[in-house]
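Every protein chain but one is kept in place in this view of the complex.
Labels run A and B following the written order; every chain starts at residue 1.
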Amino acid sequence: MSDTTRDRSIRIEAMRYHPDTDSAPHLQTYEVPFRDDMSVLQGLQYIKDHLDGSLTFRWSCRMAICGSCGMMINGVPQLACHSFLRDYMPGPVRVEALDHFPVVHDLVIDQTAFLNKLESVKPYLMPATERALSAGAYNQTPAQMDKYHAYSQCINCLLCYAACPQVALRPGFAGPAALALMHRYNADSRDQGWAARAEAANADDGVWGCTYVGECSEVCPQAVDPAHAINQNKANSALDFFGLRKLLSPREGAK
Amino acid sequence: MKRSNEPITWLPFGAGGMLSALIAPVLVLVTGLLVPLGVLPRNFMSYPRMLAFAQNPLGKLLLLAVISLFLLHGCHRLVTTLHDYGLKAGHAPMALFFGAAVLASLFALVLLLRIGF
Partner (left out) sequence: MGRHQPVAKTYHPPRQVDWGKSVTRRRYMKRELTSVFLIAYALVLLFGLWRLSQGEAAFEAWRATLSHPLAIFGHGLIFVAALYHTRSWFEVMPRTLPDSAMNPASITRAGWTAAAIASLLVLTFVVVGGV
């Protein structure tokens, strides 16, 4: 029987941090009315709308596709819109900013490092030659699409970066999402940019920063499986190191 | 970005990991448990038999492969574990441990050659 008819509440402990006044984050407790269909995000929105308008957090779609509301919920990286208060009853629920990122304000983190890492893998199709509009669309078989489809589902929510211990230990590590997206383009039949991305892949901060803990794939809300994307490229990188790139028959030619 | 040298140690790590995944359990079971406990006849590891095994070219190969690849695999993993626990000394630990494993492998080779054919 649902609890919508009874007056119930849950305590949310939200991380607060103001760059002008605080030297370190601290937790602030709020009592939030509970309905069993409420997401954690709705709990935060209630706080902001009725209890404390200064609580600051990112959100947008409310349906786990925009990737904005990534947070640590009881120490686990999750999308706030994709986790539900009923699973934490009787509470309290601890909501903190994503691990391994600098904190800008309350639950908002600085994504700059990730944006730079993402750009370093050239996450766009790089055909060898420009295709004229008159040539029409690219054709791709279902099998060709299968090769990269899962990796194209990334919503850049950064939960994988919060989960990955190597992101914490090695600040320059490109990280799960960036490397998964690198693989997404390398595996696309329309792309010939393998060589252009090789430098980023072959670096210590590229695929070799990963030790296959596998936590990234566990927390990914889109089942991208970045661990697989990265680790299948270690063999490629090693072969490339010994000058056996030809064996991989990569699609090359793009500048 | 500088290219990583990790492939130099990663390939032996992979070979050693595969070899040990395949036969480490049975080797440990036989040499460390079944024979010393007498479940298999103790003379399976007697001096004449082991000498004959080590003098056989295939036996030499197996002994060298097991000792060398287990060490190379183990050292790679050990160094990454040290890194996991916060050791920040760049590439020095890997060079040190991997170098030690290579030296131990050379020692094994020297011994195998000394034992003769």
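One rule holds for everything that comes next: a contact is a pair of C-beta atoms (placed from the backbone, for glycine too) under 8 Å apart; a residue touches a chain by one contact, two chains touch by 3 or more.
From a predicted model like this one, the values you see are computed outputs, not experimental measurements.
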Residues in chain B touching the chain absent from view: 16-18, 20-33, 35-37, 40, 44-47, 49-54, 56, 59, 63, 66-67, 70-71, 73-78, 80-81, 84-86, 104, 107-108, 111-112, 114-115
Residues of chain A in contact with the chain not shown: 17, 19-20, 22, 24-25, 75-76, 99-100, 102-104, 110, 112-113, 115-117, 119-120, 146-147, 165, 168-169, 171, 187, 211-215, 218, 225, 227-228, 231-232, 234-235
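Here is the rule we go by: only the chains that are shown with their structure count from here on.
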Separation of chain A from chain B, taking each centre as the mean of its C-alpha atoms, in whole Å: 39
Chain A contact footprint on chain B (complex, rising order): 1-4, 6-8, 10-11, 80, 83-84, 86
Chain B-facing residues of chain A, complex: 120, 165, 169, 199-200, 202-206, 208, 211, 234, 237-238, 241-242
